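Other chains of the complex are left out, but the ones given are in their true place.
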Amino acid sequence: MKIGVADTTFARVNMGAIAVDEIRRHASVQIERYTVPGVKDLPVACKKLIEERKCDLVMALGMPGGVEKDKLCAHEASQGLIMTQLMTNRHIIEVFVHEDEAKDGKELSWLAEQRTREHAVNAVRLLLYPKELEKMAGTGQRQGFEDAGPARR
Amino acid sequence: MKIGVADTTFARVNMGAIAVDEIRRHASVQIERYTVPGVKDLPVACKKLIEERKCDLVMALGMPGGVEKDKLCAHEASQGLIMTQLMTNRHIIEVFVHEDEAKDGKELSWLAEQRTREHAVNAVRLLLYPKELEKMAGTGQRQGFEDAGPARR
Amino acid sequence: MKIGVADTTFARVNMGAIAVDEIRRHASVQIERYTVPGVKDLPVACKKLIEERKCDLVMALGMPGGVEKDKLCAHEASQGLIMTQLMTNRHIIEVFVHEDEAKDGKELSWLAEQRTREHAVNAVRLLLYPKELEKMAGTGQRQGFEDAGPARR
């Protein structure tokens, strides 16, 4: 089994290194790293990780900026990541942390690390323990900030 | 005949279990379940249900959050689900319940269950009884809240 | 020659029946009918009409609701219908009537019927009499409400 980790030089936190660290805690898999300039370069990087470097699943890590133009870039990247999955029949776990989700650099660092680690666990589950996810269906899981939890009836 | 049921851990109601229950009331078909983290993971999950696990039709169940960023995720997921259908020539019944459609957790639970059950019936009709849908053409059907009904002349 | 007619149970007017009626007035062609729950189910229905039921052209009939979420559904459906055409090299005449285009149920019924009938004629022209459309190029045709007409110089 091989997991790809694609990240960017644009991000202000080394999300790729965090993902690699967390994956290693949960699974003995090979890891392929690929760093590109920005989020719009991620889709083809993920496709190359899957098709040329034979990854079974990829994490796509990015940190879009806070202005309108950045939001649009993130949207385009997300559309590309979904298309990549459809062209390859492989999961790509998108982990985007928007700069304006955090109130300062300290919270941004914390959020990027937390969300990356929680999604790294999701990646391992999808690849190796899919039944664990089924048990968590509809429980209001969130990555980074607190879980929403199940809706009270 | 085999129906796939794809849902998420992000949702705050176990829509997948509800779908399975309702499908079983109306048809003797095999059911394949697949749970992923969020709605953006649904398109490739549905494609894998169709291509790898041989489902004839899939229900894609999700509960997007209420803020702008969540709306965009749901939009991207919907585009991906349409593309998946075009790549496979199979129907995917999208059942999304937006958190802000309900005024509290109780209504959210009710709405998620109601819409899922009504769409499960649609799924069975599409697969087994397409002529029933033709009889209902243009009658203003809604899933969850009350039907709009035919336009008064 | 075979024309497909895809419509929805969501619509509040039986646009499919109107389309069938109007096509029959103008051409002796086979007609295949396909009713789905909503507009987002139309793209794959049209693709199946073209590829599995051998239609040469399809009319895709829908009536999106008036709120923002409905507009987005219609947009996603339209994108899917364009992609379907590109994947099949067949025309799909999209006939969408937005609920908020009309001031009440009566006008909505009128508009849905009028637009469907005028587009049914367009469908027949595209398939059988393409030169007729060329003669109408740049004349400001509209379907439903009054024609805009050519720009006055």
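Letters A, B and C name the chains as they come in the text, with residue numbers starting at 1 for each one.
The definition used in the following text is that contacts are C-beta pairs under 8 Å (C-beta built on N, C-alpha and C of every residue); 3 or more make two chains touch, one makes a residue touch a chain.
The shown structure was predicted, so the numbers you read here are calculated from the model rather than taken from an experiment.
Visitor: Hey, this file places 3 copies; any idea how many the whole complex holds?
Guide: Total copies of the sequence across the whole complex: 5.
As a working rule, only the chains that are shown with their structure count from here on.
Visitor: Can you tell me, using the touch rule above, whether these chains form a line, ring, star, complete graph or other shape?
Guide: line
Visitor: In terms of Cα-based centroids, which chain occupies the most central position?
Guide: Closest to the centre of all protein C-alpha atoms: chain B.
Visitor: What's the rotation angle, in degrees and to the nearest 5, for a C-alpha fit of chain A onto chain C?
Guide: Copies differ by a rotation of 145 degrees.
Visitor: Regarding the chain B and chain C pair, does the interface count as same (over half of residue numbers shared) or different (under half shared)?
Guide: Result for this pair: different.
Visitor: Between chain B and chain C, what distance separates the C-alpha centroids? Give it in angstrom.
Guide: 25
Visitor: Averaging only over C-alpha atoms, locate the centres of chain A and chain C and give their separation in whole Å.
Guide: Computed from C-alpha means, the inter-chain centre distance equals 40 Å.
Visitor: Tell me, which residues of chain C touch at least two other chains?
Guide: none
Visitor: In the complex, go through chain A and note every residue touching chain B.
Guide: So the residues of chain A touching chain B come out as 71, 75, 78-79, 81-83, 85-86, 89-94, 98, 119, 122, 126, 130, 133-134, 136-143, 148-153.
Visitor: For the complex, which residues does chain C have touching chain B?
Guide: 7-17, 33-37, 40-41, 43-45, 47-48, 51-52, 65, 69, 72-73, 76-77, 79-80, 83-84, 87, 105-106, 108-109, 112
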